[in-house]
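Note that this complex is displayed minus one protein chain, with the remaining chains in position.
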Amino acid sequence: MTAITDRQKLAYANAQAADGRVNVEIETDEGMTLNMGPQHPATHGTLRIVAKLDGEQVISCEPIMGYMHRGYEKLVEVRTYPQINTLVNRIDWLGSFANEVPFILASEKLMDIEAPPRAQWIRTVLFEMSRLANVSLFLGDMALQLGALTPAFFAFRDREHVLNQIEAATGGRFHPNFDRIGGLKDDLPKGWIADTKKAMQKMRTFCDEIEDLIMGNEIFEARCRGVGVIPGEIAQLYGMTGSNLRASGVDWDLRRDQPVGLAWNEVDWKVWTHPDGDSFARYWVRLQETREATKIIDQLLDGLPAGPVMAKVPRIIKVPAGEAWVSTENPLGEMGYYVVSKGDLGPFRVKIRSASFNNIHIVPWVMRGVYVPDVITILASLYFILGDIDR
Amino acid sequence: MSSADGSGVPPDPAEPDTAEAVEPEPAPPVVEPEPEPEPTDELRIGLLAAVTESLGDAVVGSRIVDGDSLTIRVATPAWAEVAKVARHKLHCGFFSFLSGIDWLPSPFGRYEDSPMDEPRPVSTDIVTGVAGGDTRFQVFARVVDLDRKVGIIFKVDVPDDDLAVDTWIHTYPGANWNERETHEMYGIGFRGHPHLIKLYLPGGFEGYPLRKDFPLLARQVKPWPGIVDVEPMPDEAGSDEAAAPSEEAAT
Amino acid sequence: MTAIVLSYWQQTGIKVGLTLLLIPVGALILGWTFLLKMMSHMQSRLGPMDAGPHGVLQLVADGVKFIQKEDIFPDRADRRVFALAPFVILMSTFLLYLVVPVGPDLVAEDFSTGIFFALAVSSLSVIGILMAGWASANKYSLMGGVRAAGQLIAYELPLVLAVVGVVIQAQSLNLSDIVRAQANGEIFGISFLGNPFVITQIVGFLVFLAAVQAELTQTPFDMPVAESEIVGGYQVEYTGFRFLAFFMGEFGTAFAFAGIAATLFLGGWAVPGVDPDSNVMNVLGPIALFVKVMFVSFLIFWFRFTYPRFREDQLQKFAWTILIPISLVNILVTMVLKVAF
Partner (left out) sequence: MPKIPGLVKGLGVTFKTMLKPAVTVQYPYEKEEPAPRARGVIALKEDNCTVCMLCARSCPDWCIYIEGHKEKAPPRRPGGKPRTVSALDRFDIDYSLCMYCGICVEVCPFEALFWSPEYEYSEPRLADLLHDKERLGEWMETVPDFEPYEAGSTAKVLKVPR
């Protein structure tokens, strides 16, 4: 026999106990507890769902998170404003530029600075491009969760065009760190607009392909229709935002309803809603929004105003004391920063209101009485980024 | 250092926070409000009036920025009530977030001090922000009325001797995780919350990380590389040949 | 004619050896052509390119890697059952190969009830899957095993019923006879192509394909191994050569089923215009069958790489309310027409 020391046994027992702690909390006499994650393929990241099952039916479930908690709200307290900028674009890493914008806007609000129009427009363009980079992956990923491999590869293939453009402009594919208090780090390089328009064309082709390949698929509809229905009112009370809220029939888009100075109001676009509130509606709304984003970008690029991209800003940024809240319609939903400054080089406190955290909050409510495969469908359709939950 | 009761169980939220090294002083009586122009935002003035009408004296502070924000601070006992007012009377159906704040100035700064310097004087004066405050901890939350497109930020003081306020989850179920997070990060209790366990941190974690007196270990284990380390000229200022790196050399 | 006369055990030895060899070869061919290459190109990728030209040796390399790996048993596994399960599945695959004729004389065992035998032994794999699911001492495995059992049993019926139409038309259960019936048959007097039953039995063919897809647990019926839900189902605890056995079982069975489908519906080893009993067919037959097998496999894998998967209850509903009634009607129509003509 293999010799196992007492120490090893103890370590094992401890590990088991730590793991089981959560299970015990919701385990009762009957039913089976199924522990999904933190290493489960459907939780793309390290979300953990502890579900109590009756057969394949979920009686109750509890998401456990924190496996990727990085303590952003603590970290920002020891950093200066430019340093935070590079930190926050790691919150939702698929649409990272969009994370920087509300933070910068909140800081600008406190400093009473406004970025020049050209910077605002480029910000909006990059914001929408990060939406494309983020949501296009959802379009493939949800199909992947439902068992169709191919759309995921299509998504990666065509997202590349967008990422390449983001890289060409900002230098970073994933973490642009391009937004600055008072404007942008740099202007666009020559030829970028033409290339971006080509990329937008490719994204539209991608949307058509996805529509043919997966959204029109009868099996896909059978899997998604009527699964995970969230009424609009419940969604609001749980703080659900973004496409999830709009898929529940609530016509609320911060880009239109709470303008923060970016250029959305300058172009012609449409907020898509769907009355059903089920997984299919969420997929549908996101697909429409991807198309809409390409249109927004095209229009913005056509009308890009000339001028500088940076306002006059002191070299050492000290933000006057005060409190400011700015939120924008990020790819995942409402992303907001409540910045409390005391006139220092860094903020005193930053409350980061991330979208996925509140979007996932509804999971215990919506996942009662669904089947195990539906758990996957609902999780995929709610669409979260772990960094956005755990922060 | 932070309070660490060592028992491994999540501390009772109602437990008075006595283990503080720095006993929070009773806050300075009233924070001087900056002279501001009178608000002219009808919508937000109306909302404030509606809250005041429902709660009376419980509204202890407020601030309106025209077209931008409305902050209302309420008395601690009225915290649960204000949620009901917001949801049912003001029709703020959308819950945005709830969190806490610790107004104690950080004793650590940004960890950018040379170990050879004199330690900086650490202020313990508590200066609260918008809409005032009397205590070290505050809880604040934001709700939105999607029809009128207006959000309200509610603030409440958390009494220093009893770190707890009422829960919001019966009015806004979305407050559940937010309250759990605030609880684990600040040690603020939420009366009436049925499941106030840790959200992010492991079960046995001790201390409340977002409190200002909780050190950030990652910045403590390593000296700041920004300390100027330029050797002076050997013949300059008669410094000895051993030339211990001097801090003043480059500054 | 035979110059060499082999004794029974010699013959059996050769047959078993060749058949055993066919399993990995079939699995390799399907795995490389469709899983690695076709899937990659359908997804705008190239797939493995390094091991051999266009990665032809990739699966061999993978196999070698699997064999080297440690044979891990879960702590609370039922060790004997756990160890045996992959081989039960392989056995079912092996038995399938025995009855598929690849030429007029090239068939391992020419049972007169060949197709009946094939369908019977194909259900053996359920036992292996259940064993694997149960013995792994893992909730995901168990769910996968139970799902697989429910699914395989449900799809056994449409599979059998789809074949019945063919059997009625060919008036035989023997696979070689079914091939000859197609080669020598004629449709409304046109005997140029023979009578591949895919034309007259198109409904049966489609039902058979759907059922085969489910039998092979391929998307859209891959809930037993659904990696995004139950992380591989009954295979989740397997490593090394036992996992390899599962893999070979899966693709070997796909190869065999494609062979059976080709035999039943596409004329098997017969080539239009060539006398099915001429000796040249013993060389031409395997090639013809291989081409047909690849065609059927292409369909199987094409569906696999395009569709999302059903939910378990939808799968059962699909089997019981759509496939089975259709195949029953198909049988009825076939019977009526058979009597009429």
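The chains carry the letters A, B and C, assigned in the order they are written, with residues numbered from 1 in each.
Keep this in mind: a contact is a pair of C-beta atoms (placed from the backbone, for glycine too) under 8 Å apart; a residue touches a chain by one contact, two chains touch by 3 or more.
Worth saying up front: this structure is predicted, and the values here are computed from it rather than measured.
Enquirer: Quick one: jot down which shown chains the absent chain touches.
Expert: Per the contact definition above, the missing chain touches A, B, C.
Enquirer: One chain isn't shown here. Among C:10, C:44 or C:321, which residue touches it?
Expert: In the complete complex, the chain left out is touched by residue C:44.
Enquirer: Can you work out which residue in A:46, A:99 or A:170 touches the chain that's missing from view?
Expert: Of all options in A:46, A:99 or A:170, contact with the hidden chain holds for A:170.
Enquirer: Taking the full complex into account, what residues of chain B touch the chain not shown?
Expert: Contacting residues on chain B, toward the hidden partner: 112, 222, 224-226, 228-233, 236, 249-250.
Enquirer: Which chain C residues would touch the chain omitted from the figure, given the whole complex?
Expert: Residues touching the hidden chain, for chain C, are 38, 40-46, 49, 302-303, 305-307.
Enquirer: To test your reading of the contact rule: which positions on chain A touch the chain that is missing from view?
Expert: 79-80, 82-83, 85-87, 90, 118, 150, 154, 157, 160, 164, 167-173, 175, 177, 185-193, 209, 212-221, 304-309
FYI, only the chains that are shown with their structure count from here on.
Enquirer: What is the shape of the graph in which nodes denote protein chains and edges denote touching chain pairs (line, ring, star, complete, other)?
Expert: Drawn as a graph, the chains make an open path, so a line.
Enquirer: State, to the nearest whole Å, the distance from the C-alpha centre of chain A to the C-alpha centre of chain B.
Expert: 25
Enquirer: Counting only residues that touch at least two other chains, what does the list for chain A look like?
Expert: none
Enquirer: Mind pulling the chain C residues that touch 2 or more other chains?
Expert: Where chain C is concerned, no single residue meets two or more other chains.
Enquirer: So in the complex, which bits of chain A are touching chain C?
Expert: 32, 34-35, 40-42, 56, 143-150, 153-154, 157, 213-214, 217, 219-220, 222-223, 371-376
Enquirer: Looking at the complex, which residues from chain A come into contact with chain B?
Expert: Chain A residues touching chain B: 18, 21, 25, 65-66, 69, 71, 73-75, 77-80, 109, 233, 236-240, 250, 252, 257-258, 321-325, 327, 334, 336, 338, 340, 342, 345-346, 349, 351, 353, 357-358, 361, 365, 390.
Enquirer: Under the definition above, what is the set of chain C residues touching chain A in their complex?
Expert: Touching chain A: residues 39, 42-45, 139-140, 143, 219-220, 222-223, 226-231, 305-314 of chain C.
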